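All protein chains but one are shown in place.
Take a look at subunit A:
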Amino acid sequence: MEKSTYYNPADLAKFGNISDWQPEMGRKFFDYYGEVFKEGALTEREKSLIALAVAHAVQCPYCIDAYTTDSLQKGADEAQMMEAVHVAAAIKGGAALVHGVQMMNKAKELSM
């Protein structure tokens, strides 16, 4: 079978199939997943926006599709969704840059 890409959007709907080869772990995972996204100390919309940001950080196309839809369903608007992506970008960028201190430390250690 020829495929033009590793990712197939139709596979998102088959997420539940991961339980086929390990039903007990699959069930535990999806029970946990459902529990995590219920309204709690955070609202469902806030959790969806966090998931959207994480989806960008881990660069998961399935998750980006799923949590863009879910954020809209939970009532988020474009501005909130883009701010969530900037939070992901800031943390990823910051995570790279903060290692600059380590680089500086090492450079100083090696230098006269």
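What we mean here is this: a contact is a pair of C-beta atoms (placed from the backbone, for glycine too) under 8 Å apart; a residue touches a chain by one contact, two chains touch by 3 or more; residues count from 1.
Throughout what follows, contacts and distances are computed from a predicted model.
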"cysteine desulfurase", "Dihydroorotase, multifunctional complex type", "ABC-2 type transport system ATP-binding protein" or "Arsenosugar biosynthesis radical SAM protein ArsS" - which is the UniProt name of the missing chain: "Arsenosugar biosynthesis radical SAM protein ArsS"
Contact partner of the left-out chain, one of A:58, A:72, A:90 or A:103: A:72
Residues belonging to subunit A that touch the chain removed from view: 39, 43-45, 69, 72-75, 77-79
